[in-house]
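Structure incoming, see below.
Here the complex is missing one protein chain, while the rest keep their positions.
Labels run A, B and C following the written order; every chain starts at residue 1.
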Amino acid sequence: MSRGGATTALRKRVHRANQALVESGLVIETFGNVSAVDRSAGLFVIKPSGVPYEELTPAHMVPVALDTGRVLEGDLRPSSDTPTHLELYRAFACGGIAHSHSPYATAFAQARRPIPCLGTTHADYFRGDVPVTRPLTEEEITSEYERHTGLVIVETFRSGGVSAEAVPGVLVANHGPFTWGPDAMTAVEHARVLEHLALVASLTLGLDAGAVPPAPYLVDKHFDRKHGTAAYYGQSRRGGA
Amino acid sequence: MSRGGATTALRKRVHRANQALVESGLVIETFGNVSAVDRSAGLFVIKPSGVPYEELTPAHMVPVALDTGRVLEGDLRPSSDTPTHLELYRAFACGGIAHSHSPYATAFAQARRPIPCLGTTHADYFRGDVPVTRPLTEEEITSEYERHTGLVIVETFRSGGVSAEAVPGVLVANHGPFTWGPDAMTAVEHARVLEHLALVASLTLGLDAGAVPPAPYLVDKHFDRKHGTAAYYGQSRRGGA
Amino acid sequence: MSRGGATTALRKRVHRANQALVESGLVIETFGNVSAVDRSAGLFVIKPSGVPYEELTPAHMVPVALDTGRVLEGDLRPSSDTPTHLELYRAFACGGIAHSHSPYATAFAQARRPIPCLGTTHADYFRGDVPVTRPLTEEEITSEYERHTGLVIVETFRSGGVSAEAVPGVLVANHGPFTWGPDAMTAVEHARVLEHLALVASLTLGLDAGAVPPAPYLVDKHFDRKHGTAAYYGQSRRGGA
Partner (left out) sequence: MSRGGATTALRKRVHRANQALVESGLVIETFGNVSAVDRSAGLFVIKPSGVPYEELTPAHMVPVALDTGRVLEGDLRPSSDTPTHLELYRAFACGGIAHSHSPYATAFAQARRPIPCLGTTHADYFRGDVPVTRPLTEEEITSEYERHTGLVIVETFRSGGVSAEAVPGVLVANHGPFTWGPDAMTAVEHARVLEHLALVASLTLGLDAGAVPPAPYLVDKHFDRKHGTAAYYGQSRRGGA
């Protein structure tokens, strides 16, 4: 398929995912953005910067080259967070990325605390705590700030030995959450679930400031019954019972 | 009536009750499920696993045998929590069961705290605290996890001397609430009320961490004016004043 | 006007006010009730007990005699809280009464704490703290419970030297709020405002457990600019500027 045809379909999917982010109630004003990658075409498509959500159409979505980070088409600026998305696509095997400033997840980011895995709802989606990055240095902020945001996310997973597939989300210190998944819509689903988990974790810590995670075999059980090789949650692809 | 006719009506009621669970705002993504039993037909009907709520029709509801726990018809997998429902139908004299991951009730489950009975709103529905189960052992989780979840609920009521009729709900440790009632729609009503009670209990404990239950005669008064043999809440069946 | 004509109009107003209570989001299930009095006709009209709100029509509203407390017409039971309303109409010069189990006000009632007057939003409606009753004794609960609920509210205002006109609401310990006003709709407005004040007071105490009321001259200023003899909030009845 030609680059044009591929990006037309991708723009539609990215536009729909951005609308889904808004409909999920995770967005305030023009904050937040969703992107999706087409690795064979060497590009990703992302929301433009600072355009009101209700004015957005698929044609507004901005294609960006995976190798250079340059805009490939049109005269709209991509989201100011574009270099962050770029570094995540380079480091992680994901197909879509979502960013929001949803209140409970942002509160954990501002308190510089991971979202602790305190139950099976969490373990159904994230195998363990959702980590928080270290604060960026002054040098990282004054030069190429958004690229350094992506790099510190990658560093958090690599230095912490955390798998970006088993934990498809992160909190950027004093900023907010990024989530990802195999495609843009799943990245948005993870953004919704992360906010729900942050809400329930916050309520749990309010009831018991010393609440501790359940045993690891409960966490593994729930993650694996949905995502493991012997998963039995949902309908199997063969249609069997 | 033939098994087919009976399950057609039951599937409709279970489908409506699952939709009511969603409309109550207690559900996130595809979490949660409702079932109802037909004891004379020896079966119960439950939501299929992992199908988006907006795609569900009565025909998707899955009939399961009360004796064997096997699916009786169709090629959809029942909810992964089906063995939990089965054990509850075997142990408790209820007609419907609902399960959700509603945030406040789940927070109490994650903090492994009962929902304390702190007022008359609670006592109108539950005569005393809503208990929380002990955590499952590694053996109970690795083999027949969902069946053991049902068994630990039954154990909680039996060992604690709690009546499943007077307290039609429970918190599974680090998981979430199950509620039940004479039929599926009442089980969903109890899920809504339980979440409201968990919310108000959480706010109360925020105002006074040492808040204590009211005197037992106030709890009994409210439960009995609605549910006792001399109940006078609501309209009497004879239509008298 | 004949008693019939008077109660027809009153039933409509009470029905509308009960619907307004539901639309305000203060009601869960069939909890809550609103009434209004016609002192010249010697009766008040109140919601029936335990009927789902969506089925209610003006004809369902139940007229009750102010002197005997007896139902005057029809075969529906009035709200189980009817004797509470009766005692309040006997003691206070109000025209309408509302009762809800709204979460924040109920949390203060369960914590047995007054809602403290912490700012001008509160002082615009209530001149000082909204008091909480003492718990009822076993004797008061086992015999004529709902009448004693009304009597303990009256006792709270009389023994505390609080004016029911300056503070048109109360918390019944371990139960929930009652509010009143010149008519049924204003009683519902006071129920909405009380819940908002309880929410903001709860948030304030979360930020500063030792938060103190503002100086009394600020409270008086706000109450009096709306309700005093020299009130200048809103449009004057003469239409002047």
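Going forward, contacts are C-beta pairs under 8 Å (C-beta built on N, C-alpha and C of every residue); 3 or more make two chains touch, one makes a residue touch a chain.
Just so you know, these numbers come straight off a predicted model, no measurement behind them.
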Item to check | Chains shown that the absent chain touches, full complex | outcome: A, C
Checklist entry - Just one of A:Ala65, A:Leu205 or A:Ala231 touches the chain that is missing; which is it? => result A:Leu205
Item to check | Interface residues of chain A (partner: the chain not displayed) | outcome: 28-31, 48-51, 71, 74-77, 80, 101, 103-104, 106-113, 135-136, 138, 141-142, 145, 173-176, 202, 205-206
Item to check | Where the unshown chain meets chain C, residue by residue | outcome: 118-121, 124, 189, 192-193, 196, 199-201, 203-204, 206-208, 211, 214-215, 217-218, 221, 225, 232-236, 239-241
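Everything below uses one rule, namely that only the chains that are shown with their structure count from here on.
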Item to check | Chain labels contacting chain B and also chain C | outcome: none
Checklist outcome for this item: Farthest CA centroid from chain C: chain A
Item to check | Chain centre separation in whole Å, for chain B relative to chain A (CA means) | outcome: 34
